[in-house]
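A single protein chain has been removed from this complex, and every other one stays in its place.
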Amino acid sequence: MAIYETLESLGISLPPVTAPVAAFMPWVRSGDLLYISGHIAKKDGTPWRGQLGVSLTTEEGKQAARAVAIDLMGTLHAASGDLGRVRQIVKLMVLVNSSPNFVEQHLVANGASELFQQVFGEHGAHARSAFGVAQVPFGSCVEIDLVARLVEDGQAA
Amino acid sequence: MAIYETLESLGISLPPVTAPVAAFMPWVRSGDLLYISGHIAKKDGTPWRGQLGVSLTTEEGKQAARAVAIDLMGTLHAASGDLGRVRQIVKLMVLVNSSPNFVEQHLVANGASELFQQVFGEHGAHARSAFGVAQVPFGSCVEIDLVARLVEDGQAA
Partner (left out) sequence: MAIYETLESLGISLPPVTAPVAAFMPWVRSGDLLYISGHIAKKDGTPWRGQLGVSLTTEEGKQAARAVAIDLMGTLHAASGDLGRVRQIVKLMVLVNSSPNFVEQHLVANGASELFQQVFGEHGAHARSAFGVAQVPFGSCVEIDLVARLVEDGQAA
């Protein structure tokens, strides 16, 4: 699979899905759409805490967004059975834990967007909204959810 | 209907749909998906005001989220004609009116998630994003929107 070879060449190993800490599912499939729950940024397995504009730089936020994208791919792998069945990454919502004066949420979000395009190619080109939120669960610095479209059953990617 | 019996056993009576205070619809159906507009928390018919981390405890926030879920079910009932036609609660977006130091949005959101699962069973298991926002219309403490999937016309649930 080209996608898994790309991940390997980037030195990325996908994590297993983390069980949600609350009363919801990591993903729900509806027809050929996959709705993936918000994933928070983690570092060494614990929440990557901090706020952009206070305790983290834009570059650190971008790395955190990239880390979330890797976790999202782990969940996509579990949900799809095979990342080659992802027809399109449709939409990302990127929440950046921001002080009232931090205005580079788009640069932070690029950490995730660029990795999706690198790994999925044209299937990774997505619509996106990125904005600054007052807080994120556990004080994490970034949270991202997404909608992806799967190849329909019985069809090739 | 098992769902309505569950609601009755919980002592929950569904409210009628509240007409939006602005230029939009309480819901829109697109194919077999229902997009439900953001509903704000209310108490005794007026906005349940307050901010988590300032004037409300996590437990109060959780109760507010549960109250929103009841209102959302009222809208789902009106939109579907019969809650038994809800095939899946697909995705919740839970906005918690948060001070910059409140980090338990996931616990607040559980007030809604747990009720959906209690009432709809496996059909209530949903994807979710929960995060802290700077404010909510009318100063309400919680706002939730959702996407649900209906049973297709002519099919049984």
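Things worth noting here:
Per-chain numbering from 1; labels A and B assigned in written order.
We take it that contacts are C-beta pairs under 8 Å (C-beta built on N, C-alpha and C of every residue); 3 or more make two chains touch, one makes a residue touch a chain.
Here the structure is a predicted model, which means the values were calculated and not measured.
Of the listed residues B:Gly31, B:Gly45 or B:Gly81, the one in contact with the hidden chain in the full complex is B:Gly31. Considering the complete assembly, chain A touches the hidden chain via residues 32-33, 88, 90-92, 98-107, 109-110, 113-114, 117, 125-134, 147, 149. In the full complex, chain B touches the omitted chain through residues 20-28, 30-31, 35-38, 51, 93, 95, 99, 133-139, 143, 145.
Operating definition for what follows: only the chains that are shown with their structure count from here on.
Between chain A and chain B, the centres computed from C-alpha atoms are 25 Å apart.
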